[in-house]
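Sharing a structure below in structure tokens format, with a few things to ask.
With one protein chain removed, the remaining protein chains of the complex are shown where they sit.
For chain A:
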Amino acid sequence: MALLEIRDVVKRFGDFTAVNHVSLSVEAGEFFTLLGPSGCGKTTLLRMLAGFEQPDSGELLLDGKSLNGVPPEKRPVHTVFQSYALFPHMTVQQNVAFPLKMAGVAPDQIKARVAEVLEDVRLQQFATRMPSELSGGQRQRVAIARALVNRPRVLLLDEPLSALDAKLREQMQLELINLQKEVGITFIYVTHDQGEALALSHRIAVMSQGQVEQLDAPENIYSYPKSRFVADFIGQCNLLDATIRSVSAERMQIEIEGVGTLDTLPVAGATVGQKGTLALRPEKIKLGASVATGNADEVHFKGKVHDCLYLGDVTVYIVELENGMLIETMLPNAAPGRARFFDDNDQVELAWRFDAGHFVLA
């Protein structure tokens, strides 16, 4: 049995449907992420799990028991808030001790458990500081320690890293992964940052307009997006609108208007004449002054460089095909001393394997 089950949950605010018939289940010990743009309903779903909102219909079950009508303070579910919401009048250890005190844990036990969890987040030496005397990353860790100390069945994290700078965020991501492995508590993580979701999660539910668009492991979401929205939202992606011309067991031929026909992997339920989008990741495209042709598994195009974006480790090249279509690709700047390989208006060739892209039916 799944630890947490969301059954056909609906939540409306006036005319606006924030969560629209969502069903999903989360296993014990999972790092589960709700990913989506702002307004997609992920935070509302989280607040319903915490108990701050009640679903209009549907049911939330924890360990098979309904959470409907159970107030937040009675749920074995704790939250790490986006703003951290540390109590400013309490020291770090008083903050962390708070849930234990509320639960009526014996004072000597409180001391031991606070010390233990502060060690887990490496804040032992800050125990007597006030939150105002801590850096952003430290506050973040206090918030996590406070939410973990009473060993909730589920830990909810509401965009906890959004207030941190990029460097610190990456470090905190690693810490979160390790911490979750260590404590073995189920994490439900809400974010709009797809990179964060891919890096942290065992499974991701991509949400849009109150519904789950796709629920899968990060690598599947990235490689095999189920919809144009998911392909677009997760990572950089070339989205080429096309029509299916022929379908066989191993291959499918599609026609991109103005470009021509090319092969791609068949998808379930595809029929000739159906429209859709080829989702093609920039890093799967070969780029060169001349790319060897003649390989039947590869698709070839000529074009010229339209724009370059130097990012340090890689350079992104926007290549204009002969018909004017723009394709984004990239090359790692791995060669020593080489900052980039092409400049604007250089003639280049593109190639990709027929199975590099993923066709999404409209």
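In this text, a residue touches a chain if its C-beta (ideal position, glycine included) is under 8 Å from a C-beta of that chain, and two chains touch if they have at least 3 such contacts; residues count from 1.
Assume contacts and distances are computed from a predicted model.
Only one of "GntR family transcriptional regulator", "Spermidine/putrescine transport system permease protein PotB", "Cytochrome c oxidase subunit 1" or "ABC transporter" fits the UniProt record of the hidden chain, and that name is "Spermidine/putrescine transport system permease protein PotB".
Note on the undisplayed chain: of the listed residues A:P88, A:G184 or A:G269, the one touching it is A:P88. When the whole complex is considered, the residue among A:A18, A:C40, A:A147 or A:A270 that touches the unshown chain is A:A147. Among A:K11, A:K42 or A:H78, only A:H78 touches the chain that is left out of the view. Per the touch definition above, the residue from A:L3, A:A50 or A:I254 contacting the chain not shown is A:A50.
Annotation: of A:S23, A:S66, A:T128 or A:N323, A:T128 touches the absent chain (contact as defined above). Considering A:A103, A:V272, A:A292 or A:L326, the position touching the chain not shown turns out to be A:A103 (whole complex).
Considering the complete assembly, chain A touches the hidden chain via residues 50-52, 71-74, 77-79, 81, 83, 85-89, 91, 93-94, 97-99, 102-103, 107, 110-111, 114, 128, 146-147, 150.
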